[in-house]
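In what follows, a single structure is set out as structure tokens and then discussed.
Here the complex is missing a single protein chain, while all its other protein chains stay put.
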Amino acid sequence: MFSLTSPVKSPYHNVPPGPKFFLLMVASITLFLIGNIYLQAAALAFVLGLYLLPGGTFFKEGLRMLWPLWPFVGIVFLWHAFTHDILPGLIIILRMISAVALANLVTMTSQLDEVIALVTRLITPFRRFGLRPQILALSIAMFIRFLPVLIEKGGLLVQSWRSRSTRPAGWRVVVPLALLALDDADTVAEALRARGGIEPDKI
Amino acid sequence: MGQLISNNGRVSIQGVSLVKSGHAILNEITLDLSTPRIGFVGRNGSGKSTLARVVCGLIKPDQGRVLVDDIDIFKNRRKALSKIGILFQNPDHQIIFPTVLEEMSFGLTQQGYSKDAVRQMVAEALAQFGKAAWSNRSISTLSQGQRHLVCLMSVLAMQPAVIVLDEPFTGLDRPITRQLTQILEDIDQTILHISHDLEALCTYDRVIWLERGTVQMDGAPQAVLPAYSAAMDAIGGQDVFADITG
Partner (left out) sequence: MEKNIVIIALFAALIAALGLVPKFTLASGIPITAQSMGIMLCGTVLGSRRGAKAVLLFLLLVAIGLPLLAGGRGGLGVFGTPWAGFLFGFPFAAFAAGLIMERWRSDNIPLVAGCAAAGGGIGALYLIAVPYYMMATSSGLDQALFTAMLPFMPGDILKAILAGYITAGLAKARPDSLLSRA
């Protein structure tokens, strides 16, 4: 399972995810408190500068990750153009791009296992609610293991559909896919129990 | 199926190539398939399953085309449905609907037949196999072998000229395999059968050995099967768990 971590090395890759995440929180809150368009534009320029630092390839990758924002930009622009109220619209758009770009930067420069370790540490206060680090780790592992399997089986069902219909495969194939997921769950639960199971916490 | 005329279709694979992630999965395959029974052998990863899907119009080749009775099965999906059908390995990855009737009706409805005609055709197909009682049965009450039969009946009901079998008997026990094989022996359609079961192919008209996306050998089963078998035995003597290079 590949993650969105960038293969292009940057100085940010060496910073542990905890501080980056904290800085992101602070920066995001700051962005939301700024109502001045020039400050927002400066903030965006700064963020883009952060992307330029590791080089052109990294910058282009960052832009590609921002591309899916275009419909959102479009909708906001449409509304504000319609109400002849462009300025607040521009502020929203600039703020959104800066916030998303900063968040993407953290994602692009953090290794998956580091982030999982961080999350595991963060949830330790929730132990009393039944959320144990081992369970989380197991859940993540199972997810990563079975996602490709489900995608493959879904693909086969879609092929079965397309071999008998010119229409694109629709909701009908979700039923057998969900059944396969339930069957896989049974099998895996059995395997887990056979290997000792998950012991309930003694609190 | 009540057909008096032989439904023997002709498949023309013309220069088909397919590249995925830099690897050539299929390498300029050109085959003219017109005999009723044709077998395909080859190691896993040789491109057999991909070729099966290209031949059915499910995957678009990067180069080349496939004609079944002069219909381009990728460009003309509508006509293709009536020309070629496919049976996959695992019925649980193939059956979409919860009852036998719905599953068998699906393809026919998509071909454009009226509700009454579909009901009639499904009833006829079930009767032909002596399974009229199965009509309203839930798929989950059927055994693996029975599910294979449902898939087969669903494909046959559409009366294609060619049927592709992608290792459809994997995991079935011998008696059921024999029964399903017997059923297939009697049908009129051209069969393209991908199989690891060499015994099943020895009465076929032609066997094609696919290796890394190209045709390694092509001819009578008496010639191809022993050669293939010997080659597989030789490989078995080596480390088969090493990564396949190239």
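By letter and in written order, the chains are A and B; residue numbering begins at 1 in each of them.
Here, a contact is a pair of C-beta atoms (placed from the backbone, for glycine too) under 8 Å apart; a residue touches a chain by one contact, two chains touch by 3 or more.
Bear in mind that the values here come from a model prediction, so they are computed numbers and not experimental data.
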item	value
Where the missing chain makes contact, among the chains that are shown	A, B
Residue touching the undisplayed chain, where the options are A:K9, A:K60, A:R121 or A:R167	A:R167
Footprint left on chain A by the chain that the document does not show	1-5, 24, 28, 32, 65-66, 68-69, 72, 75-76, 79, 83, 88, 92, 96, 99-104, 106-108, 110, 112, 115-116, 119, 135, 138-140, 142-143, 146-147, 150-151, 154-155, 158, 162, 167-179, 181-182, 184-186, 188-189, 192-193, 197-198, 200
Positions on chain B contacted by the hidden chain, ascending	98, 138-140
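Basically, only the chains that are shown with their structure count from here on.
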item	value
Sites on chain B touched by chain A in the complex	53, 56, 58, 77-78, 81, 85-86, 88, 90, 92-98, 106-107, 110, 154, 158
Contacting residues of chain A [partner chain B, same complex]	153, 156-157, 159-167, 172-173, 175-176, 180, 183
